[in-house]
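All protein chains but one are shown in place.
Up next, chain A:
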Amino acid sequence: MDFTEVPVTSERKSKKKKSKKAGNKRMSEAENGESAGVEKKKSEEKMENGESSAAFPPTFSVSEIKNKQRRHMMFMKLKQEKRKQKLQLRKKKKKERAALGDKAPPKEVPKTIENQRVFDETTVDLEDEEIAFDEGTDEFSAYFNRLTNPQVLITTSDRPRGKTVRFCEQLASVIPNAHVYYRRGLALKKIIPQCVARNFTYLMVINEDRLVPNGLVLCHLPDGPTAHFKVSSVRLRKEIKRRGKDPTEHSPEVILNNFSTRLGHTIARLFAALFPQDPNFVGRQVATFHNQRDFIFFRFHRYIFKNEKKVGIQELGPRFTLKLRSLQKGTFDSKYGEYEWVLKRHEMDACRRKFQL
């Protein structure tokens, strides 16, 4: 075991610090006493191995060090160095930019997930005839041709508890023409014909799990599609900071953002048909369904235009996020229904840049 004597004091200060410099073996007498004998031997061997392959730039990688603490230390050091280099690079670039002034090249656009999104062939062109034709004849055409007024029935799963009940009430205040009914253990398939008979256009069932709403089944009634969503991050009015007063009876406007594919379009129309066609602009209330990376964020705001360029918004009302789980043609029938789209986790969640809505 040949090792060079390294000055003891420096080694003592940084107990487990390793320097990568070639030819510096660290077995000092001081460390013999500190580290375990076996460990020392192993690390010594590894150091030898490492050093045999360690040239600058090293083909030696941090992951080859067997000792966890040392490996961690080395990795931290590596990261710090990288960070420092990056910072230096940025400073340099900034200086150059400042020096060039107006003639500087335009700033590069950073890569975002939205930028890198895999192109979806079902993206809707706004002028596509086929789509226009489809939308003219699908289940929502009655609504969009102003033949029906939306009437929404909101109910829950069995035995709803506190938060869900309040959530239903608040939803009913947000959506005009909405009624909340207590579900008395009835089967949905039996409720649906009754709703149709009473001219409801929508059935909304909020599923509850452990005192918190976690699912939403939205069924368009005469024979419309049924969408099943996962609900998360429900915030009731109490829990929203800096909110305004309660919403009034005016019909809100609807904003639907980022629904780009065919599926997204269908879902967007599903949401749009919840609200009456003629919003009361006097009410200045707006309900937003914003789709981002397959999560649909719902917000309810009151807005005010300060001038042509500035608008102030204030959040009222509940907020929640939805994630589409399945879309089924026809009214609710989980066993025999025909599913247009089902979330298949292994296929669809595999790629980070691929989205469905």
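Descriptive notes on the structure:
Here is the rule we use: contacts are C-beta pairs under 8 Å (C-beta built on N, C-alpha and C of every residue); 3 or more make two chains touch, one makes a residue touch a chain; residues count from 1.
What we mean here is this: contacts and distances are computed from a predicted model.
As stated in its UniProt record, the chain not included in the shown complex is "Protein MAK16 homolog", which appears among "RCC1 domain containing 1", "Protein MAK16 homolog", "AP-1 complex subunit gamma" or "Vacuolar protein sorting-associated protein 33B".
The residue touching the chain not shown here, chosen from A:Thr148, A:Ser232 or A:Ser326, is A:Ser232.
Touching the omitted chain from chain A are residues 112-114, 185, 187, 232-233, 242, 244-245, 248, 253, 255, 257, 281-284, 286, 288, 290, 292-295, 297, 299, 301-314, 321, 323, 345.
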